[in-house]
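Of the protein chains in this complex, all but one are displayed in their positions.
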C-alpha cells in the first residue's frame, strides 16, 4: 500500500455515520425510536449484501458442468456463514419496537437467488410481488429470476452424482427392492397379527400399500418421466435419489462434505423461515392484526409467507423416505471404493494407517 | 445444619444420573443418539417443573382481592425468569436430532395454568386432548382446568385498576371522545382531499367509520354487556380498557411495573409460540410430514397449535387501539397525583428532589 | 409529508451499499473474506452510534438536580436496549474470521460516556490511549472526558436518595447496628464452639473482626471523609449506602424501578466485559499471541482490558455488603410510607384495592 489507510477511512465511517436521517426530526417532532428503526434496517441491509456476496462464490463453485472436490468445504463454509448471519438477523428482531410496512429489495434478491419461485409467492392484492418495487428494481429482480438459482445449481449437481450406478448395480433398483421387501414383511405381519381386528388389519395393509406406492413413484425411470419432477417434488427424480443416497451413506468419505452441504441448505431454509415467523410475530405485536395495513408487511401477508417460501422443501421431505440404517442396501465394493480417499482404496481400508 | 450436606448428596446426583436407560441398549441394539433424546427431554421436564414452581408464586401474589404493590416487581421478576427458561428451551430445540411422538404432561400443565382453554386446543382425532394421558394425569389436568388460571387472575386484577375514573372524569369517556375527534378529523380531511377519486374517497370514509365502530364496541358500558367479553376479545371490557390505560400512561410511577408485567406476559406467549414453531419445524426435519404419524406430535398437529394456543392474544390486539401519544387524553391532576409516589405528590412533582 | 419517501431513499440504501470497498480488490488480489471484515465492522459502528444515541437520552434524564420519577422506566428501557445491542455485538464476534489491529473511536466514546477513567485504561506502549486516534478525534475524546459520565450522574442521583433518613432514624446507623449485632453473635458462637481448635477459633474470630472493620469503613460520616470515595470504592459513601439501601429494600414501590436500573447498569458492564473477552479470544484464534503485533488490538492488550475496564465495579462489590433479608433493619413506618404509591399510603397498604 502506498499510503496507510486509517480504519475510519477504510470503513468510510464519515459517510456511513451520516446516513441516519430521521424523518421525525426533519418534521420538527423528533421521535426517539425512529433512530433505532433506521439503524436496525440499515444493519439488515448490510447483512443482506453480505449474504448475496457469499452466494456469488457458492454459485461460482456450482456453476459449471462439474464441481471441484476441493471447493466443497469452501461452499459449505459459505453456507455456514450465511446461516450464522441469518441467526443474528433472527435475534435482531428482538430489538424492533416500531415497524412500518416495508420492502427489502435485497431480501427479495436473496429469496430469488436461493430459488424461491414466482408461483410460490403469496400473491398480495392480486398483483405480482415486484410491482411494489421501483422500476429499476423491478427489472433487476425479473432478470435475476431468469438466471439459475442455487436450488437449480444444486439439483444439477445432485443429478450428476457419479456413484449411483455401476456395471450390474443401480441404486434405484437396489433401494426399490429393499423398500419393497421391508414393506411386504410388514404387510405379512399385519396379515396374521392376532392383535388386530379385521377392520384394523385392512386399514393397516391399505396404509402399507399406499406407502409402497409413494416410494414407487420415486423409482420410475422412463425417460419421459425423468424429464420432469416427481409429483409433489420440486426436483427431478435423479436429484431426489442422489440426495437420498447421500443421506443414507453419509459416512463414506466422498459424501461427508456433500451431506454437510445439504444439511446447511436445510439450515438456511429453516433459519429464513424462523426469521419470517419472528418478523410476523413482531409486526403483530407492534401494529396488531389490523385490517387494512395492507402492503407486504402486514401480519396476514407475513404469516402466510412463513411456510410457503420454503426453497429446499424437498430435502426436508426426504426424511420420510429414509430406511433405517440396518435395512438400507449394502453397497458393492466397487462403489464404496470409488467413494474412498485415493490413498486408501476400499478393501485395504480396514488397515489403512490414518 | 447438623451435618454438612455434600454437593452430590444435595443434588441427589447418584439417583439423577441413574435415570437414563436407553431402550435400544436394553434391546441389545444400542443406538448412540437415544441418550441425547433422553437427556434433552429430562432437561425439558426439569425446566417445566421450575416454570410451574415460578407460576405458583405469581399466582399467590395475584390470588386475593388485591395485589400488594410491593409484590409487583417480584411477579415481574418471576415472569422474566420464565421467559429466560423458555428461551433456553427454544435454543435447546437445535440439539434435537431424533424425535418420537410424545406428550409432555407438564407442558400441558403450563398451558392450562397460564390460561389455555380447552376450546382453543386443536382437537386431534376427534377426542379430547387429555385422553392421551394416563388416567391419574387426566384427573390432574381436568382439576387444573377448574382452577383460576394466570390469565383469569390478571383479568381480575386489571378490572380493579383504581385509576380509571374519579369524580367527574372517566377514562372510558375521555378516550372515546379523543378517538372520535381524531377519526372525524380524518373523515373531514378525506372528504375534501383533492388527491382522491370519488370511489377512493368513499372507500376511505367507509374504512374510517368502520374503525370508529371498532373502537366504540370497546366503550359500551351497559351492565349486561360488561358482564361478558367484547366480541373478539377474551377479557371483559373493564380489563381491556385498563390494559389500554396502562399502555397509554405507562410512564406514571404507579404504572411502570404493571406495564412491564404486561409486556412480560406477551413475552411468555411469544416465546411459547416460538417454541411450538421450532418444535414443529424440527419434527418436520426429523420425521417429515408423513401422513399417519398421527398423535399429538406430528407436524400437522404441532403446526396447527402454533398460533391457536396463544393465551394473551388480547394484549397483542391492544396495539391497534393505541392512539399516538400526542392525541391521548390528558389526565386530571387528581388521577396523576394518585399514580405518583407518596413522597412526591403530583404538582410538586417538578421540583421533587430525586 | 409532502411527498412519500421510499424505503430505499429513507434508508439511503444507494449510499449505504456503496461504502464497502475492499482494499484487496483495489490492489488486484481480491480476498473474499475482506468483505465480511468490512461488513462486520460497519455494523459494529452503526450499533455504537445507536448506543451513543441511547446514552444521550439517559444522560438528559439524569442531568439535572432531580430525576422525574416518570422518566425512570424510560431510562431503564434505554439501558435494556443497550444491553440487547451489546449482546448482539457479542454474538457477532462469532462471525469474525480475519482480524487486523483496529481502533473503534466510537467504542472509546461509549467507554468514556459510561465513565471509564483515563487511569483505569491499560497504558499501551507508554503513551496515552488517544494518541492512536486522528487529531480531531483526540480533541473529541478529550472533551468527552471533561464532561459528566453516566457513572457520575448515577452517583449524584444515588447520593440524593430521599429515603435514607428521617427525624430520629438514619439508615447508616441502623444498618451499622444490625451488622455489628450479627457479627458479634457470630464471634460469640465461634468463641464457644467445641468443633474448633484454639487456632481455628482465633483465626475465625480474627476474620469476623476484619469483616466488621470492612463494614465500618462504609459507615464513617465525618464531613471531610464523606467528600471522598471510601477506600477501594469509586463512588462516595452516600452513593454506596444508597445503592445498598435500594438493594435491601428493592420491593418498596419507590425502589422497584431504581433497583432494575442498577441491575441494568451491571448488565451493561457485564456484557461489555464479555464483549472484550470474546474479542480477545477471537483475536488470539486469528492472529495468535504473536509478540510484536503491538497496537491496541493485540491479544495481550485486549486481554488486559477485560477486567480493568469495568465502570460499575462498585455495584458488583455491594454483593459482599448485603445482609440476609431476615437480618436487615426494619424500616420506620414513615419511611415505608414515603416509598409507597400515593393512592395507597403505608399502613392502609394491606387493604388497598389493587
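The chains carry the letters A, B and C, assigned in the order they are written, with residues numbered from 1 in each.
Criterion: a residue touches a chain if its C-beta (ideal position, glycine included) is under 8 Å from a C-beta of that chain, and two chains touch if they have at least 3 such contacts.
In this text, all values refer to a predicted model and were calculated from it rather than measured experimentally.
With respect to the full assembly, the chain omitted from this view is in touch with A, B, C.
Looking at A:22, A:229 or A:253, the residue that reaches the missing chain in the full complex is A:253.
Annotation: of A:21, A:60 or A:73, A:73 touches the absent chain (contact as defined above). Take chain C: the residues that touch the chain left off the picture are 207, 266, 270, 273-274, 277-278, 281, 284-290, 292, 303, 307, 316-321, 326.
Seen from chain A, the chain kept out of the figure touches residues 65-74, 157, 160-163, 250-254, 256-257, 259-260, 337-346, 349-354. Contact residues of chain B toward the unshown chain are 1, 5-8, 10-13, 15-17, 19-21, 23, 27, 32, 35-36, 38-39, 41-43, 45-47, 49-50, 53, 57, 81, 84-85, 87-88, 91-92, 94-95, 102-105, 134, 137.
Definition applied: only the chains that are shown with their structure count from here on.
Because contacts link each chain to all the remaining chains, their graph is best described as complete.
Per the C-alpha superposition, chain B sits rotated 180 degrees relative to chain C, a value rounded to a multiple of 5. Although chain A and chain B carry the same sequence, what matters here is overlap: shared residue numbers make up over half of all numbers found at their interface. Of all chains displayed, B has the C-alpha centre closest to the centre of the whole protein C-alpha set. We define each chain's centre as the mean of its Cα atoms; on that basis chain A and chain C are separated by 43 Å.
If you average the Cα atoms of chain A and of chain B, the two centres end up 33 Å apart.
Shown for chain C are the residues that touch two or more other chains, of which there are none.
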